[in-house]
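This is the structure I want to talk about, given as structure tokens.
What you see is the complex with one protein chain gone and the rest in place.
The block that comes next holds chain A.
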Amino acid sequence: MSYLCRSCREAAVRLSWKFPVCVPGVSQSKVLLNRSECGQRRRLHNLRACHRSQGSGNDRTQALSLTRGISVSSFALRSASDQSAQRPIAQTTIDEEEVNKFSELAELWWDEAGEFEALHSMNEIRVPFIRDALVSQRIQQGGNADFKAAAPLAGLQIVDVGSGGGILSEPLARLGAFVIGVDASEENIKIAQAHVMHEPKVARNVKYIQATVEDLVATEAGKFDAVVASEVVEHVADVATFVGACCQLVKPGGSIFMTTLNKTYLSYVLGVVGAENFLRLVSPGTHDWNKFISPQDLQYILDQNNFSTRLLHGMMYNPFTKRWSWMTNTSINYAIHAVRASDVPPDTSTSTQPDH
């Protein structure tokens, strides 16, 4: 039996950038049964509503108000003062079987030579990309340039949107940042949690929550030093809304980092047909070319949200060496770094900012 309707499941897949193997697993697991059914149902309705609205666009406001029903304000950043808050990752019981199951799935996610090989190796360039930009930003803003070599991001708060199994969240946390991994799939969140627990030092710096970015905006707008959406934009239904929500989370002077695929013939041939059918880098059906976006369009959306682009790099994957490298040509994969204008006051009433 499945609590997820077909469209919702697809939405979950698209939103969370997860591989199909996981999806059928959800329906049979004890996970859903163990949870409060009413909360579960409500959440699923919200997800569906959100999904529908992203498709049409007109119901957007209504959907957002629905999704806000499941607030996520109770995670570590905030004190648990909001009485109406219900934590989306609520777990009432833990059974060993379940933990084992997620540990096994975590192995799939974390097998560096497995399904997600390309994502693992992308860390080699995207982590330094984010690290260097944030460090130089901190120095430019007159921040403390005296940091430990092993933890250059200490004191920064980052949201990793579409965190999946935590492939990008963990390295950022290891560099000292406090990372909130956001993913719409409950299973991914559990996988990520199960994996990060093995390293208590890293686990202290990571919090995974099951939510959409839109959920976060309600309570956490303008609070983060950086928002990272790596390989996510090409999976969302409504890019403008998604990017807008991401942008709202960033504090003035903060950064947004995105990596995605360009909408070109070459990206169709190499990024979709080649990667899915011939090289088998990702499972078939992972990418929908129609959802790809050109850097110009993305820059335009960021511009509308008061973000100025700092860096735009092309990325190239060599299937033989299995390594990513930077290039000037952005016609297949690209990475973008934009900074929010610092003179504009934040949209929300929140004025307290972490001091650093």
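As a working rule, a contact is a pair of C-beta atoms (placed from the backbone, for glycine too) under 8 Å apart; a residue touches a chain by one contact, two chains touch by 3 or more; residues count from 1.
Note that contacts and distances are computed from a predicted model.
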item: Undisplayed chain, where the name is taken from the UniProt record, one of "ER membrane protein complex subunit 4", "Large ribosomal subunit protein mL44", "Ubiquinone biosynthesis monooxygenase COQ6, mitochondrial" or "Exosome complex component RRP46"; value: "Ubiquinone biosynthesis monooxygenase COQ6, mitochondrial"
item: Residues of chain A in contact with the chain not shown; value: 36, 39, 74, 80, 83-87, 89-94, 96, 99-100, 103-104, 107, 110, 112-113, 120-121, 123-124, 127-128, 131, 148-150, 170-175, 193-195, 197-198, 200, 203
